[in-house]
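First the structure, in the form of structure tokens, and then the observations on it.
Every protein chain of the complex appears in place save one, which is left out.
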Amino acid sequence: MTHLENSTAGAPVAPAPRPAASRRAKAQRRAMILFIAPAFLIYAAFVFVPLGMSVYYSLLRWDGIGEIATSARFYGLRNYIEVLTDDDLLQIIGNAFQLALWFTIPPVCLGLAVASAIRSQMAGRFGTATRTILFLPQVIPLVAAGIAWSWMYDSYGVVNQFLRWVGLESWTRGWLGDFTYALPAVGIIGAWVLLGLCTMLLVTGIARIDGSLYEAAKLDGARPRHEFRFVTLPGLKNEIGICITVTIIQALSSFDIVYIATAGGPGIETTVPGLEIYRLAFAHRQVGLASALAIVLMILVLACVLPIQWALRDRNK
Amino acid sequence: MADLKLRGVRKAYGAADVIKGVDLDIAHGEFVVFVGPSGCGKSTLLRLIAGLEDITSGDIEIGGKLVNDVEARDRGVAMVFQSYALYPHMSVRDNVGFGLRLARVPKAERAKAVEEAARILQMEPLLDRKPAQLSGGQRQRVAIGRAIVRDPEVFLFDEPLSNLDAALRMDMRAELARLHQQLGATMIYVTHDQVEAMTLADKIVVLKDGEVQQIGAPMELYDHPANLFVAGFIGAPKMNLLEADVTSVDGATIRLGGADLTELTVTGAAGTLPARGEAVTLGIRPHDLIPAADGPLRPRIDLIERLGHETIIAGALPSGARLTAVLEARSPVRLDEEVPLSVAPGAARLFAASGEAVPLKAD
Partner (left out) sequence: MTFPRLRTNALFARGLIVLLMIVTLLPFLSMLSAALAPSGSYPSGLEWPSDPAWGNFAKAWQVANMTELMTSSVLIVLGTVPAAVLFATMAGFGLAKLTTKRSAWFYLVFVIGLTLPFEAVITPLYFEVRELGLLNTRGAIILPLIGLYMPFSVFWMRAHFLSIPQDLSEASQLDGARRWQEFWMVQVPLARPAIMSLSILLFLWTWNQFLLPVVLVQEPTRRTMAGALGAFQGQWGTDIPLLCAGSLIILAPTVILFLIFQRQFVAALLQGAVKG
């Protein structure tokens, strides 16, 4: 406080007065505000206000039924402590990260394989067909993907049919009801949805790499794995970064697929934060805890995505 | 009547001064060219006049009206951009007529104005095309047409020819000159090309680092550059600038000497004469050098360009300084020879150490 006072009182020269904005500058500023206002207002009303409320609720213990004034009480950071110490909630957050691995690794690896194998834009009728089919899962509701796959994973579904056909009768099971395999099974649904998008991103990316780089590498005696390591991977850094960003956001904030395919079961084996927030808030009436989990989820997504974006930006410079 | 007055116009971006106080009077119907190297502030000055940017201080008057706070659209100016800035989604007709449409000019009247502009610029067949279907020169015409229909008080041109090839640029230059005569409007033209400035302007404004170096008619600038910068900037090939010393001052007669010249006398005008022993810069246009056996300048020739109608030679003087001269077409010069050159009477220019011209008596 004293420091502040000193600095103002002791300032030898008054700061140069900012030149008064001209009428035209003011008019432009007014125009800007008018153009931004509708977007900003509705954004503020339905994102910022709720976000602020989320933070507020997360400090309360409230059942969400009565008025806040009468039925809620201040609970401090105890909701957050519970989120970060409760075994079940920790497992649920862990589930989200396991899903992130499933959502990310198969699509990116398969996409890289396809991209480096064809190493050019997909053209012609085959290319169009490929694009169209691989993009189908992006177009349908995730809910439909969930229903389609729960039938695939059914005891009498295609997966088990296939296993029987190749003679692995003993491996058959109801996949989504199995404590060990339910989460990977859900993960594969996500991988299936994201496969086409990642593949196409990487194929488009690799077509942009200068072909002479590969020729130069060959002349330098590079084997295919060297080409992959020293030409393809560096050339696709951006696209890979984009894929990972998309898949991680999808995995951490997944809701639709899990809700439809397993409803979080068996037990809480496939429960993810999104689903748990919904349950806590609307079934268990623990609005405070749900909100704390929501805030933690938001921070986790940022914590995963920001470093990737940061790394991409630095490379672009 | 649209004359233009700039009084102490300054522009600063944060702490960086881009225009450092410009005073300028432009009479109605004048063709004024702002010229200078890139970054000298000439485009900024034009944009300040257009009203695309705010001046930091000073006053701008157009037609006797203070326009500091007037929006660009209400200043009665039209501008032709370097990139032409045609609206890609509109036909040529709509591009040219856009301003009138905004001004709610009735359709029939609008069509007539557009046709008229198209006739002046000989681009009637292009009216229904889109900008993407036009060549660079045609786009240029459309951009000018768009300015014409608005019948502005002042036309502004921002390096309008720099995206055209050399031949087309000559044609458009001639066309702009014709247009200026035909319309009799005030035009301000920005370029970094001194040839455009010399050929088009009634009045040239030479700018450097946001400051006016000299204002004057083309020949005035060519004959009497106010300082070293203008001397070096106007004229091609460039004026030779040589270090010299004042060996004696006798009345108005100044005797010069130095490493590069044996002796040269010039006659100063009354008043400001350099002192004896002062270091000065001697400026001589390449066209003003004449072969003469007793010439004070003796470059050793290492470059000969025979252009047909004239021959350009260049070489090094004893100090290593370069000298360029333009000689008659069939001058018998040879490489590695020393060619003695004298200065045409009254052609030498003198600059003090500060860079300012020393006034000399015209012969």
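So that you can tell them apart, the chains are marked A and B in the order they are listed, and the count of residues begins at 1 in each.
Throughout what follows, contacts are C-beta pairs under 8 Å (C-beta built on N, C-alpha and C of every residue); 3 or more make two chains touch, one makes a residue touch a chain.
Keep in mind it's a predicted model, so treat the numbers as computed, not measured.
Shown chains touched by the undisplayed chain in the intact complex: A, B. Only one of the listed residues, B:Val35, B:Ala78, B:Leu161 or B:Leu297, touches the absent chain: B:Ala78.
Screening A:Ile93, A:Ala217, A:Leu236 or A:Val287 for touch with the missing chain picks out A:Val287.
Residues 25, 28-29, 31-36, 38-40, 42-47, 49-51, 53-54, 57, 64, 110, 113-114, 117-118, 126, 128-145, 147-149, 151-152, 154, 156-158, 160-161, 192, 195-197, 199-201, 204, 242-243, 245-246, 249, 252-253, 255-256, 259-260, 273-274, 277-278, 281-282, 287, 290-291, 294-295, 297-298, 301-302, 305 are the ones on chain A that touch the missing chain.
Against the chain not shown here, chain B presents residues 50-52, 71-73, 77-79, 81-83, 85-89, 98-99, 102-103, 146, 150.
To be clear about the criterion, only the chains that are shown with their structure count from here on.
One finds 59 Å separating the Cα centroids of chain A and chain B. Interface residues of chain B facing chain A in the complex, by the touch rule stated above, are 51, 54, 56-57, 68-71. Here chain A touches chain B in the complex through residues 19, 22-25, 27, going by the rule given at the top.
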